[in-house]
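One protein chain is absent from this view; the other protein chains keep their places.
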Amino acid sequence: MNRRSKYLADLFATIFDQRPAFRTAVDGRPIIEQCRDLISARGEAATMRLAESILATYQGLSSHERLAFFDYLADELDLDAVRLEELAGAYRESPTTGSLKSLMQAAEPARQELFRRLNQSEGATAQLVSMRADLLTLIADHPQYGRIDLDFAHLFTSWFNRGFLVLRRIDWDTPASILEKIIAYEAVHEINDWDDLRRRIQPADRRCYAYFHPRVPNDPLIFVAVALTKGVPTSVQDVLATGRTALEAGDADTAVFYSISNCQRGLHGISFGDSLIKQVVADLSSELPGLRTFITLSPLPGLRRWLETQAGEADPRPARIIEAVEAADDDADALDSIGDDLREMAAVYLAVEKRPDGRPVDAVARFHLANGAQIDNILTSADLSPNGIAQSVGAMVNYRYDPQHVETNCDAFATKQTVALSRSVQALVRAKPKVAAPAR
Amino acid sequence: MNRRSKYLADLFATIFDQRPAFRTAVDGRPIIEQCRDLISARGEAATMRLAESILATYQGLSSHERLAFFDYLADELDLDAVRLEELAGAYRESPTTGSLKSLMQAAEPARQELFRRLNQSEGATAQLVSMRADLLTLIADHPQYGRIDLDFAHLFTSWFNRGFLVLRRIDWDTPASILEKIIAYEAVHEINDWDDLRRRIQPADRRCYAYFHPRVPNDPLIFVAVALTKGVPTSVQDVLATGRTALEAGDADTAVFYSISNCQRGLHGISFGDSLIKQVVADLSSELPGLRTFITLSPLPGLRRWLETQAGEADPRPARIIEAVEAADDDADALDSIGDDLREMAAVYLAVEKRPDGRPVDAVARFHLANGAQIDNILTSADLSPNGIAQSVGAMVNYRYDPQHVETNCDAFATKQTVALSRSVQALVRAKPKVAAPAR
Amino acid sequence: MNRRSKYLADLFATIFDQRPAFRTAVDGRPIIEQCRDLISARGEAATMRLAESILATYQGLSSHERLAFFDYLADELDLDAVRLEELAGAYRESPTTGSLKSLMQAAEPARQELFRRLNQSEGATAQLVSMRADLLTLIADHPQYGRIDLDFAHLFTSWFNRGFLVLRRIDWDTPASILEKIIAYEAVHEINDWDDLRRRIQPADRRCYAYFHPRVPNDPLIFVAVALTKGVPTSVQDVLATGRTALEAGDADTAVFYSISNCQRGLHGISFGDSLIKQVVADLSSELPGLRTFITLSPLPGLRRWLETQAGEADPRPARIIEAVEAADDDADALDSIGDDLREMAAVYLAVEKRPDGRPVDAVARFHLANGAQIDNILTSADLSPNGIAQSVGAMVNYRYDPQHVETNCDAFATKQTVALSRSVQALVRAKPKVAAPAR
Partner (left out) sequence: MNRRSKYLADLFATIFDQRPAFRTAVDGRPIIEQCRDLISARGEAATMRLAESILATYQGLSSHERLAFFDYLADELDLDAVRLEELAGAYRESPTTGSLKSLMQAAEPARQELFRRLNQSEGATAQLVSMRADLLTLIADHPQYGRIDLDFAHLFTSWFNRGFLVLRRIDWDTPASILEKIIAYEAVHEINDWDDLRRRIQPADRRCYAYFHPRVPNDPLIFVAVALTKGVPTSVQDVLATGRTALEAGDADTAVFYSISNCQRGLHGISFGDSLIKQVVADLSSELPGLRTFITLSPLPGLRRWLETQAGEADPRPARIIEAVEAADDDADALDSIGDDLREMAAVYLAVEKRPDGRPVDAVARFHLANGAQIDNILTSADLSPNGIAQSVGAMVNYRYDPQHVETNCDAFATKQTVALSRSVQALVRAKPKVAAPAR
């Protein structure tokens, strides 16, 4: 860290020091009444007071009152389309600065101003993220709330701009208060306890990086777990094995991204993962010049469900796989017999099966391909955890991030939906079904 | 600074360390062509590359090319009012999430997306602030550029949200690279050299505070100079006197805000001053419980000009003042004879003379009154610098920030344009002109 | 933390960054040969190389070789008494600067210069502390090594000067790598796991403070655990209870120091505990003005053994106590019957029983009395852990640190061995044995 950034680090610390913790004085009135006041409030002090009170009041709402609050946001604070139509017409007639200003003000739902004002109080950003998490669970039954979510998404994209995100290594010197969050948030390969955590962050050949944001300082937003290895490991069991001897970081030639966990439900759709992976690749490259391969060890979360939909078809492979995986409940070795079938069908699932928009049906594949990775290899019996078998039939994918090709892959996927495949995966896609194996 | 904030300070330092400095590869194509590409770019790498190239290209534009660039922003990237009108109609007919989404996208000039994408490159925020400073100098002759400025103002208000501003004390332990900016930016009472600076920040009874922003780390945004005194000083000459003995900070009962300087022309209209003063009042109160009075020593920048417009009227006072101030070029003592006239007329100027919107004609008065201050006293022969005489006839105002009344004053001014006055200033406003003083 | 100290914090960080970790090149020669070279070495590079090699060689010594090494230190590097006698005579004759210089050089065993030179290599201080820990275990069988220990003690007293010790709060935001040391080092009331640790450092009414030293940065030297309470708790079980509701720190009136653990055996006799307690008292006083009582909850580690030596005497109380405590193995309530006896005998043990030097036989009492505390109260059934019963018959002492009296108590104990007692403890000391309680 250079001098100037030291000085600035110091600057930023004060963001968190500015206000002493104190008990919010909750205005006793109904939340909607308070919101009306906030929208028309003048003066910073009144704004802060109302914002704090509204957020505290929100915490105490019953589920019924919460619906009433979201109804208010959806209806009373919606765009005034009639007025907007008029002002658009006026601007069409006379495109002046003044008429544009009026038009732009009318073109924004009043919800945005409400959220911006709420966000001025201390700790508000985390509370608004949490409010959106509430909202997202309600949208299925209340599709009209989708309009509210447009405003959350618009503002959060700006507030969580990657220019403000801070990459931070998580290791055994990280404060315990952050580490316990990592234990709680690990979504892909569960962390059982502090010793399990220590095995993932303390050895010289293990890394973990997280993004943080200044206005949500207590919580990581997303983190990635990395194993430094010699060669690409063939399963996540190998990566997480407890008895293993750690490598010197400088001796590794491969960085395996074996887990990426989003931590905040309320930031759904606000993408950080692409930046995170790229920045970690860049940092590791510069720190450890011996690293030549940057690769993931990723699940195929929809594979088994998809295979079940294919099982009645002419192709015998899906049925054979489903049969084996059902047998695997009793005997994990049952999966051994279907290695080739599974790799071929997984390749088809990832690279051929598409959504109506021309993109792969697998969400993890869409994520890594959009980031410029290539589908490099498919591994079987690579995640034998109950979850790994239930979702991915024990299979995993290596997505390769080759700094030389990331940008062109990214463009080709963005513009032409081109799925980058290694030679071996291309071969898997083209493979013809084998005749059924003779009875064992 | 508590532990968590130390940890976070450390986090934030990395914002500035993330990318090594490197020479931008400037795309040789015309800037407008590059902008079109940027707006349609997919993928982070392409976005960053184009953004850097466009900002570097902008630096090299001739003034003629610059106008062409702003014309492009004003016209080609303007709102499509016809389409917006249609989409507003469609939403009026069918207010779904989908139709609102289309409408909201159409309701934002494409300039905003361009600026947001430009802002993703390293150091871009400062360059965009500087681009707006260029724009502001052109608006007088090119009023249509006002539409571009609406987008700058909209985005900057969000980017320079006070939640991201960092208050920092400036003192003799501050890095020299920051101090030289303070010397350059002091706008109210010029700082001549390092010794002059030292006199304003090193003594125990002098304070200086600035706001910084993480994306413009090299530059303060605004700063305020404070003198800690016993009693309210009667002139800025007293405050800046070179031979004086410093007070122990704990012995002071008054904090005098004698200079507030905005540092960035390109942030015109993005208000920080109110927050800055309130935060400094709060910090000083808690650090130095002996402080009972928070008061400014402020100029009346339009007073002399206004008096000249009043000089032909029935009231004899303006003419007497103008006469004296003209004599003061030869002999500053000439101002002594007009003390009462000047205080009365200044009170009228500040408290009675209004703009069509009902607010005072004096910009400094509008600023402090909107923040909740009260006009507390008017001092004569209080700024005898050439500038002080030329603009304010040597007079200065004390605006008082009384934590007990700031919020109500603020609301009353916001809603009813009520100008808060001390008793003595009320008396000045009501004073009748004295008979002309006998010949001296 | 003020600005200057920020700058200096930054300075100090570089102490630990200066040298990259690297594998020491171990000189293959016998350690004694290397030591001879080091003592005569010229030039920093040679010194560093030899020092690192010697410390690495020491790590690999067999116990037999280790004795040979300590024999070398004790004999070959001992003071040359004959030469010293001569030089002292010479200085007596002619007390010049030159003769004093020669005398002072001869008056220091060569071991000190060896240790100082060893200490120049990276990480050496911790290794020398550990070497002394080895030495201390050998002294009983090799009393001549006591002469080596004089030099370690002399140097460590200087190196671990309190001016270099750094007080640091340990809480849930402390790095996990430090916290695991706290778990390992807690000597008084064992910490079972991370959840147990969290209960002692995370609640608002729990504090923990440790001293660190820059040259042994990985390890705390000593730490103290503090409970903030309303009133003085009557047992350590209450303090450590798992289900309890935490108090707001500001509501507490009492700070209870319920555990002090020295972490480094090799620093035996280098006293930090007095400074630590005083500094924590000062810091807590200023942070929490509501605290009025600073008190310990301390064991009487030699009480039971002492009572056993008294059991045959005329006084019936020791025998009654011993009988009850033996019964307590089956039923802890057995201790209830001896409350008065135990308090009285404990008071005698603490305040009356003395070593030949006139100081109390109890080491914990000597420590707190020397620091200026007063024996304030004796609690029974206050530590019912197996260890608490085995050593202290379940009793504990409150030593009170009253900032008003600490200095005078300290002086009186230092100069006149006066033991400061509260009124109630004075009464206990004077109490006459009760007639045996009737059979239960």
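Letters are used for the chains, namely A, B and C, taken in the order the chains are written, and counting of residues starts over at 1 for each.
The rule is simple: a contact is a pair of C-beta atoms (placed from the backbone, for glycine too) under 8 Å apart; a residue touches a chain by one contact, two chains touch by 3 or more.
Everything quoted here is computed from the prediction, not taken from an experiment.
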Contact with the hidden chain (one of C:274, C:340 or C:353): C:274
Touching residues (missing chain, whole complex) on chain C: 1-18, 42-46, 78-79, 81-82, 84-85, 88-89, 91-92, 95-97, 100-101, 103-104, 107-109, 116, 119-120, 125, 143-144, 146-147, 149-150, 154, 158, 161-164, 166-168, 175, 177-178, 212, 214-215, 217-218, 274-275, 278-279, 372, 406-407, 410-411, 414-415
On chain B, residues whose C-beta touches the chain left out of the figure: 6, 10, 172-177, 179, 193-194, 198
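Here is the rule we use: only the chains that are shown with their structure count from here on.
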Chain ID, smallest distance between chain and overall C-alpha centroids: A
Centre-of-Cα separation between chain C and chain A, whole angstrom: 50
Between chain A and chain B, centroid-to-centroid distance (C-alpha), Å: 40
Whole-Å separation of chain centres (CA-atom averages), chain B against chain C: 58
Sites on chain B at which at least two other chains make contact: 1, 3-4, 7
